[in-house]
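A single protein chain has been omitted; all remaining protein chains appear in their positions.
Here is chain A:
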Amino acid sequence: MVAPATLRVVRCGGSTLHGARAVFSADSKQVGNNNYLITCQSRLHQHIINDANLYSSSLDGSIKLWDFMDGIPIKTFTVGSKLLALYALASSEDSVFVVIPKSDTFQLVSVKLTKAAGQDLEAKELSVVLHGVGASPKSIAFGREGEYVASVKDLNLQVYFFKQKQLNRFSLSAVKTKGGNNHFTCVACHPTEDCIATGHADGKIRLWRNFYHKKEYTFSTLHWHHDTVMDLAFSIEGTSLLSGGVESVLVLWHNGSDCRKDFLPRLGSPIEYISMSSDGALCCTLHTDNRITIINSNLRFSKCIQGLIKTMDVKTGLVVDPRTKALVLNGEPGHLQFYCLQSDQQLFSLDIVQRQYIHQAGLKQTDLVKVAFSAQGKWLATVEERDEVTDPELQLKLWFYDEETQSFKLNTRINMPHEDHVTDMCFRDMDELEDDSLILVTAGRDCVFKVWVMVEDTDPEGKYAQQSVSWNCDFVGSYHNYQATNCCFSEDGSVLAVSFEETVTVWDSVTWDLKCTFCHPPGKIRNICFGRLTCSKYLIGATDHGFLCCWNLLSCALEWSAHLNILVLQPDPLSEYIAAVSWLSKESSLFVFKPNEPRPIYIQRNLCKEKIQLAAFIPRDEPETVGSEKYLWLRRSQLFFLTDTQELMTLSTKSLEERLTPSSKQLAVEESLPVTPFSLLLGKHRCQQSQQDIDLGKRVVQNKHEQDSPAVKELLHTPAHVLPSASFLCPIFINSLLISKENKSAEVAADEVEMESEKAEDESDEERDITEMEQEDTSPMELLGEMTCKLSKSQEKELRKIRKTDYSWISAF
């Protein structure tokens, strides 16, 4: 493989899904949204499925028509300005409606899509429908059979009738109820009646009727939500209305009346969009944490589509589960998500806080802040805290991996492990030693670090002995009353480094004596880590004053330092390399270096525009072949990083095509293989082939392969349009299925006489054969004279075996 010139930054998950509503395909079998159906790099914004066509619009001003089965764009229409929302109507197939910015406000325009051939087309026929609409795709809805369009913004509702070319405006008087106002947030139109539903920021839903008249319009109010109504959707018949909001409860209103409603509570996170499938059997909600929930029409939860769950703030950092090699980080509130990078899906979500989460704005909830795994993933330590001034809650929990249930089980809960926030936590990573040496260190803002060890509580009685372990504080260390900020064990676990503001202290992990201190004033220590393998004598630290320092632990002296504003310092667990991500003048850069030399091995400037918050090395299943010396550090593990917009990225040496093929395209081919009598026959043939592989000797199989595989291959793999007629191919194919009858027949005929007599010998076949073979092996020189005779004998046996094989399968034809 030829190494490409540069590493590419590849997005592999995360980001925001909730740019647009999810849409169902016509047969309700597929749901589309930006990232799932279409794995593409640009920011798609809105898309709509019209019969079998999927349109998408993006901020770069283009509308694309997709083949959503294969994920290939068919056509691209260039509009020329930013497209914020896209609507397509079933009634008008050749035009779509888009929202484009116009100076300060936005306007709804209809775009005529030309039917001309070609991939890239320009759509120039724009006609403005409405001025001053909202930028959000939720603020516009098209009414029954596209007769009118309703748009909401702030306190105004505009309804435009296409036929009459009439525009009606309705406005509400601003009312401030507690906490909220009655601004419009979303709009939905009844599919069969003239009725518009609008959602408001104070949680009310208004149903507007009679809006043909500017004065005599009526509206009724539905109120259940206590916070903003995020989205509304009518069922296909229009008998019920669905609404959702921050409460993460899907509310089903029957017949638009306030008294009859059903709920689907605890959907996990605030509902951003609701959409219905065209046959009304399913509805799906899109949540703020990038999850799509598919719900049956009778409000039963049916399926959940989720990748990397988005959280407000990844406080836990990126941690790798040593057992599953999954990426572990904050998931749903109070949960830990185990995210599999290979399959881009959540393996499982571990409930750490174990409390009911109340979806309410402004409520301080307990959340996970620190996570650490022991070396083999047997123990998991988590710290959760609730940040309240008067009564802060802080809990350290230790979880034990239960092999039986294949999940983590709570072992010890420690209330208030520190008086103040826990800043860092680490296990002593020692692979070879027993559990007794397992040590957990937590550093806190209360100026101490604490060492936790496992204690065994054993009932002395043999009969009732039940061993149980729990964790206890063993040592409390402090340094001049400075806040402890980071802690880190050396690779062999003999030394613990704890940083206290400006100083790094090094402690002996057996006696807990302070060994030495390092500091590089001015500037507090932001990150520390030890070198690994050959570089284990080095301690690396990054200060918030823009210095990266490397200290030698043997000489207790500064080895080198570099002027870099390092945000993330991540050592590769499998090699000596350390990745450092710096943030300088609005771009992140990546430096990979070995601690023993100050010169970085690899530099990538302008890694991305966003600030990179976290990074992690994920060990590869098998070392990758890396051509260039420069990318050797990517051989054993892969670097993933998370930006502050929660996009998970990685560095890859492969080109885009290579990455795409294995996942999506092959899958499509496999699935499209129809179940026909021919395929069944072929499958049977293949099956028997493998059977014969086992039955027959190796040589015969090889023979047979060479003979028949080209014929079958030719038949199956030649494109249809260059194949000769079927009548011509049929005999060849059938012949290929007959296993070498012709070349055997002669030999068989010759042996026929012998066969009768040697039948008895034949029965007791294998053992003797093997012993003979062994003899041959041990003394080849002696037997040289007899060789010809022996060989012929073994050949005979082989031939007899061939004759004995079952040809009954031919009768199946």
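What we mean here is this: a contact is a pair of C-beta atoms (placed from the backbone, for glycine too) under 8 Å apart; a residue touches a chain by one contact, two chains touch by 3 or more; residues count from 1.
By definition in this document, contacts and distances are computed from a predicted model.
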{"item": "Candidate names \"U3 small nucleolar RNA-associated protein 15 homolog\", \"Histidine-containing phosphotransfer protein\", \"UPK3L protein\" or \"COMM domain-containing protein 10-like\"; UniProt protein name, chain not shown", "value": "\"U3 small nucleolar RNA-associated protein 15 homolog\""}
{"item": "Residue touching the undisplayed chain, where the options are A:L363, A:L554 or A:V722", "value": "A:L363"}
{"item": "Contact partner of the left-out chain, one of A:P270, A:G444 or A:G477", "value": "A:G477"}
{"item": "Residue among A:L54, A:L264 or A:C535 that touches the chain left out of view", "value": "A:L264"}
{"item": "Residue ranges of chain A at the interface with the undisplayed chain", "value": "264, 266-268, 293, 301, 304, 351, 354-356, 358, 360, 362-366, 386, 390-391, 413, 415, 459-464, 473, 475-478, 511-514"}
